[in-house]
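All protein chains but one are shown in place.
Just so it is clear, A and B label the chains in written order, and each chain counts residues from 1 on its own.
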């Protein structure tokens, strides 16, 4: 399977980091709960932030892997790393009181949009390549790599 | 990776549509929350419908991709599209008041059952092919394609 690992190893690394982050979030919730056995506001906050992060996790994974498989793994993994950074900042700085009622429920919209766009470009490139004769994939990969740098702008 | 994309592009398209639908659901929840800051029944309804949809999302993705990889992508993607239609109808017409207490919690059971069956057939076909000498895969693909049309019956 080495020829497959070659094309996905960056995605696997990002997935691994995201799993470690999930475990870190879950341990935070458990710790906050064990300290004080009553439902304190701090527990509610951590629990809600964890819930919002978990709710968007499958969507993020699906779109990152599709973008990485269809077009190029490097920009997809780069966008994934930035998304994990945004998620960490969101979790640490969460100040909302009620679940799913903060504007930040769907955080990292720009990154998800970029990954969805990568996915679409990859699919259209694959579907249209027999008609146009030439495969623009390398050209697209260069553009995508350059565009992913724009995600760094806050 | 073009030889891989060839076998999964329909699944990627369905995944992409499901991601867009997830984002649409999340924006609905956010919008309903921003209009009225109190916990109105309308917010509760939208939030619960969204939660039920999200809870079954990883299960659906896992079974659709397994069915598509093991047997054939076309019927799996077709069943996936119908599932997304059922989910949309469920979200729009959700009238339950409390989370997870409506009969529709596990909506689209027939489609999930069909995908699980496809998965099993694909695995058995792979495991039994060395013993029977002949590979029935093409025959099975035809049957599966025909059976997927039965999902259209309401």
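Just so it is clear, a residue touches a chain if its C-beta (ideal position, glycine included) is under 8 Å from a C-beta of that chain, and two chains touch if they have at least 3 such contacts.
All values reported here derive from a predicted model rather than from experimental measurement.
Student: Going by the contact rule already stated, which one of B:33, B:70, B:84 or B:111 would touch the omitted chain in the full complex?
Tutor: B:70
Student: I'm checking contacts with the chain that's been left out. Which of A:18, A:73 or A:125 qualifies?
Tutor: A:18
Student: Mind listing the subunit A residues that contact the chain we can't see here?
Tutor: Touch set of subunit A with respect to the missing chain: 1-2, 4-6, 8-9, 12-13, 15-16, 18-20, 22-23, 26-27, 29-30, 33-34, 37, 39, 47, 50, 54, 57-58, 61.
Student: List the residues of subunit B that touch the chain left out of this view.
Tutor: Within subunit B, the residues that touch the unshown chain are 4, 7, 55-56, 58-59, 62-63, 66, 69-70, 98-101, 103, 105-106, 112, 116, 119-120, 122-123, 126-127.
Everything that follows uses one rule, which is that only the chains that are shown with their structure count from here on.
Student: Taking the mean of the CA coordinates per chain, how far is subunit A from subunit B in Å?
Tutor: 21
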